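Complex shown without one protein chain; remaining protein chains in place.
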Amino acid sequence: MRKWPLLLTVLLVLLYPYLLQSTYFRTIGIFIGIRAIVVIGLCLLMGYAGQASLGQAAFYALGAYTSGVLTVRYGVSPWLALPAGIILASVVAAAVGWPALKLRGHFLALATLSFGLIVYFLLKQWSFLTGGPSGLSGIPALSVAGARLRSAEYYYLVWGTVALVAWLAHNIVHSRIGRSLRAIHDSETAAECLGVDTFRLKLQLFVLSAAYAALAGTLYAHFVRFFSPAAFGFKVSIEFAIMAALGGMASIYGGVLGVATVTLLIEVLRAVVPLALPAAHAVAAVETAVFGLILVAVFIFLPDGLAGGAQQLRTRLVARRAAAAGQTKEARS
Amino acid sequence: MEGMASLTQFLLVGLTLGSIYALVAVGFVLVYNVTGVLNFTQGEFCMLGAMLAATFVRLGIHFLPASFLAVSIVVLAAALLERAAISSARKATPLTLIFITLGAAIVIRGVALLFFGTEPYTLPVFQNLRPLQLAGASVTWASLSALVVGVIVVLLVFLLLERTMAGKALRACMINRLAAQLMGISPQLMSLLAFVLSAAVGAVAGIIIAPITLAVYDMGLMLSLKGFIAATLGGLASAPGAIAGGLLLGVLEALGAGYIGSGYKDVAAFIVLLIVLFVRPDGLISAVRGERV
Partner (left out) sequence: MSILEVREVAREFGGVLAVDKVSFMVQENEIVSVIGPNGAGKTTLFNIISGVYAPTAGQVLLRGREIQGKKVFQSAGLGLTRTFQNLQLFSRMTVLENVMTGRYMRTSSGFLAAALRLPQAVREERLTREKAFSCLEQVGLEACAERPVTMLSFGEQRLVEIARAMAMEPGLLLLDEPASGLNPAEKLQLAGLLRRLRDSGITILLVEHDMNTVMELSDRVIVLYLGRKIAEGTPAEVQQDEMVVAAYLGGEKIC
């Protein structure tokens, strides 16, 4: 990763709660962090291994609900429930991924989409466990040494986790494993000839992305402390995918960028649209239409997302400067 | 017999639903085999057909011209979509194509929400007619007409594919695109034709389902998915397979809803899909390898 954008981002993240003092903006900041964890996992899966997953919300839900149910119904400590959620999601991901990753392209996307819908349905149906459509409430907040975390502290917990998760992802990408994943994406045939067990690697990555989503889910659960299945539907899976695509799938940095951009966009739309279109459903409609357009536009015009676009811009600027310097040298001599 | 009557009832409901799924599935198969694109907007074509027809009827236009107008508009929209988004991206990876059609479907849904709102629209065609009694089961006129229209549309599609030059060219493209191209058939034109035809079929499917289940702005997603499941059941390679798959899915759903519980109706379809994809790869060689056979 380049030095100054990273430094700038870190600075921005650290100072954000002090720059924007209201609870509302702090909440948005926490949500951006939580979603960034999911999206970084998704960027790895879609960007490096080229596997489409339209069901990440299901793993997000598994993390949130496991933590929620264990703490609410069985009195388990949140700090124990957290890893439990991640483990459950990983096991489910392995079970689903095993047959699903044998499928290619469209069919994998549809299998993950179906899986997501089935989980959503079960969350509504099994109300004895999950509280059904009316949701799960009374989830305890996280506390450290007996003191409950307030929202400012939760902000730093979440973003600390983002930093950890991003660091792990960065290391994976710049390693033998990362290279093999990129190889699989470029030419699965050649990767196999070099001894890469492509299926196993894809499966491991799928499980990793599910674990990331579940981790984010548990953080979400103990922040909002009440949720219903509506927060984990197909729309949410698509939002994650849009954030990954817009930010730049083959870039961990792009994950955070995508989440921030989309969240900002939603806030702008919510503020602006009611001024032009007073109908109750107008905001949702415009939001939906704009999201769809972003998806189409990114995949046609900007396949490497904003992060990739910025990269290309920098490369072009450097090249232009080098050419200009070369010309001046020639003129002088 | 009480049991037989219920069974007949469920079968009739299943066949009605099935004929609609069959139409959507045919649309999927057409586009997929000609272009290699799995078209997520298929269900939205159905939704648009239904919503537009309902709106025109509300404005006082008689049912038949309203339907004709609705189908024409949907066909136009599909043509625009194909030219604008699909043809430029056809060489892209499967991931890209999925998201482009998915994105287009979402845009259509958003626009529909904007113009039509969230309330369901009715298509009151058979309001004053009482249901018929057939073999101990009661059949509404709406269901009956859905079945009949479905059969007619399927026959028309067959006639088109078998008897017209355009249809034969389309079939040639479905079987072997390169060979078709060498014979002078333009893949671009065939892609457009496939889209337009599938949109027409989809719009009609939407119009015939509206009197039964009402039309609402987000009905497209479920229809797309179920149509896709039906097509996959039928092997994704041919129109007859798609039709068989659609009917099978409809009947399975109706039987499931009747005997197990209506809550599980939607999820049953997805479980069926996962089972088919995971357990019967041999029957769907093209599905597993992700290639068009």
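For this structure, a couple of remarks:
Per-chain numbering from 1; labels A and B assigned in written order.
Keep this in mind: a residue touches a chain if its C-beta (ideal position, glycine included) is under 8 Å from a C-beta of that chain, and two chains touch if they have at least 3 such contacts.
Quick caveat: nothing in here was measured; it's all calculated off a predicted structure.
Hidden chain, full complex: it touches shown chains A. Note on the undisplayed chain: of the listed residues A:Gln21, A:Ser77, A:Ser137 or A:Asn171, the one touching it is A:Asn171.
Of the options A:Ser67, A:Ser114, A:Ser180 or A:Gln311, the residue whose C-beta touches the omitted chain is A:Ser180. Within chain A, the residues in touch with the undisplayed chain are 168-169, 171-172, 175-180, 182-183, 185-187, 189-198, 204, 208.
Here, only the chains that are shown with their structure count from here on.
Remark: chain A and chain B have CA centroids separated by 33 Å (rounded to whole angstrom).
Contacts from chain B toward chain A in the complex involve residues 38, 85, 88-89, 92-100, 102-111, 113-114, 117-118, 221, 225, 228, 263-264, 266-267, 270-271, 273-274, 277-278, 281, 287-291. Contacts from chain A toward chain B in the complex involve residues 46, 50, 52, 54, 99-100, 102-107, 109-111, 113-115, 117-118, 121-122, 125, 234, 238, 241, 245, 277, 279, 281-282, 284-296, 298-300, 303.
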